[in-house]
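Note that one protein chain is taken out, while the other chains of the complex remain in position.
When the chains are written out, they are named A and B in that same order, and each has its own residue count from 1.
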C-alpha cells in the first residue's frame, strides 16, 4: 500500500508543506528512515535529523520553525506523535481487515460456523461446533478445539492453541504460541506416594478487548471457568492457573504467574516475574512490583507491595536499604558489646 | 453423549431418587448448571442451590436430608464428590478413547509404525522410524521427530514438539506447545570471547504415567538421557535442562527451572518459579518453596527449604520476620550507641 502526503494529511487532519504527491509505503525512525518511508518528529532533540533524513514524508508539529530547507514533504499537525500513532493504528487495522478468505490446506470441521470477513490461514485447525465470528482472523498453524468460539474482530496469531469449550470474546488479540485451556494442575496424593489426576472439565473465558502475549499459558478451570475480564492486558510467558479470575483492565507483565483460584481485581498492575499464591484475593488497583512473591490476600485497594514474600512497598524499600548495610550493622553491635563489657567490668571494680 | 440418571447410578453404585430417565450431556457447578447438565452437592454450605438449580441430575450424599422439594433427579452415593470425580475421569477417558483414525492432511513417514486405536490429527507430523503405540492420541499440529516413540495410551496435545530419538512412555500426557528434546544449552568459551556449540546428542526419556503441562521445555542430554521418572507431574512453562533427572512422583509447579545435570529424588515438591542450580542432588521428599533459589545439594530427605539463596524453612521464616523490622532494629542500635556514648562520657567525668 502506498500513501501520498495529501492522503496522509487527510487522515490526520494536517496540512502539507512541500510535494503533495510524495509517496510512502512503510515507516521508519527519523534517524534511520529511507526514501519511500514515512517518519515523524516530536522530540526537539531529534530536529537535526529532519534536515538530513531520507524519509519521503515527515509528520511535524504545527509550531515547528524550520532552520534549514527540508527535502521531505512535511505534514503539519497539532501533535506529531499522536498523529503518527493514530496513522499506524489505522494502517494496521486496514492491513488486518484485508486478510480475508481461507488458505489451503486448512482444516475446518463441517459443523463449524464461520462468519463474514473471516481469515483462516494454512494449517489452521477449526474443530467441531466451533464458532468463528465475523472479521476474526485465524493465522496459520493455529488450533481451535471442539465447541470453542472466537468473537468478532479477534486476532488469533500463528500457532495459538485454544482447547475445546473455551470462549474468546470480541476484539481479543492472542499472540503466537499461547495456550488457552490446558488442564489445570490438579492431582490428588495417593497413599503410595503417587498422584491421581483430578479431571479438569471447566473452560477458559477471555472477555472483550483482552490482549495476551506470546507463549503464555492459561489453564482451564477444574469446574466452571478461568476468566480474563474485559480490557486486561497480559504479556508473554505468563502463567494463569485454573479457576483464576483476572479483573478488568488489569495489566500483567512478562513471566509473572498466578496460582489456582486466586481472584485479581480490576486495574491491578503486576510486574514481570512476580508470583501470586493460590486461593487469595488481590484488591482493585493493587500494584505488585516485579519479582514479588505475594503470599497473602491484599484487601486494601491501591496497595503497593514488593519483595518475596511481598509486603508494603515503602517499608519494604526501607528494609532493603538497611539490609544492604547488614555487615556494618553487625560490626556496630559487636562494638557495642565490647564497650558494654568494659563498662560492666569497671562497674564491678567500683 | 447423553447419560440417564439410572445409567449414572449404575456407574457410581448409587440410588436414583426422582426421574430415572432424566438425561444429561455435560457438567456444571450446582449454582450455575443448566437443564441437561449433571452437578453434585458435597459441601453443605451450597445446599440452598440444590432447591433452585436447573441441573437435570444432581449427585448427593446418602446422608442428605431434603428440606424442600427438588426438581432435579438425585443420585445418592456415600461420597458425592468422589463419585462425581470418578464419573468425570471415566467420561474423559471415554471421550479420548473414541478419538481414532487419521485426519487429513497429516504427514506420516512410510517407515513409521502406528499401533491400533491411534489418533493422528490434521497437520501432525510423524517422522522416520517413529513408533506410535496402541491407543496413543497425537493431536493436530504436533511434531514427532525421527526415531522418537510414544507409548500406549499416551496423549500428545496440539502443537507439542518431540525432537528426534526421544522416548515417551505409556499413559503420558503432554500439554500443548511443550518442547521435548531441544538442544541442551552447552557452549564452550573461545579465546576471542565467542562460544562454540557443544553438540547435544543424547535424548529425553519420559517414563510411564508422567504429565507435563503446556509450553514447558525439556532439553535433550549432551550424551545419555535427560530423564523424567514415572509418575512425575510437571506444570506449565517449566524448564528442565540437559542431563537432569526428575525422580518418581516428583511434582514441579509452574515456571520453575532446573539447571543441567541436577538429580532430583522421588516425591520431591518444587514450588512455582523456584530455581535449582546445576550439578547438585535433591534428596527424596524435599520440599522447595515457591520462588526459592536452591544453590547447594539437599542431602537430608524430607528437608523443607525457602528463600533465594534457599535454606532451612523454619530458620528462613524467622530471618524473614526479623528482616521486615530491620529499620526498627537499626533505630534500636542507634539508641544503644547514643546511651552508651553518654555512659562512657560520664565515666570519664567520674
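For the reader, a short list of remarks on this structure follows.
In this section, a contact is a pair of C-beta atoms (placed from the backbone, for glycine too) under 8 Å apart; a residue touches a chain by one contact, two chains touch by 3 or more.
Note that this is a predicted model, so its numbers are computed, not measured.
Of the listed positions B:25, B:78 or B:105, the one in contact with the omitted chain in the full complex is B:105. Considering the full assembly, B:332 is the residue among B:15, B:67 or B:332 that touches the omitted chain. Contact with the chain that does not appear here is found for just one residue of B:7, B:82, B:129 or B:182, B:182. For the chain left out of this panel, the touching residue among B:21, B:52 or B:315 is B:315. For chain A, the residues touching the chain absent from view are 27-29, 32, 85, 88-89, 91-92, 103, 105, 121-123, 139-141, 157-159, 173, 175-177, 209, 211, 213-215, 231, 233, 235-237, 248-249, 251, 253-255, 266-267, 272-273, 290-291, 308, 320, 323-327, 329-330, 333, 336-337, 340, 343-344, 347. Think of the hidden chain as still there; on chain B it touches residues 105, 107, 123, 125, 141, 143, 145, 159, 161, 163, 177, 179, 182-183, 185, 187, 193-195, 197-199, 201, 215-217, 219, 223-224, 237, 239, 241, 255, 257, 259, 273, 275, 277, 293, 308-309, 311, 315-316, 318-319, 322-323, 325-326, 329, 332-333, 336, 339-340, 343, 346.
Throughout what follows, only the chains that are shown with their structure count from here on.
If you average the CA atoms of chain A and of chain B, the two centres end up 25 Å from each other.
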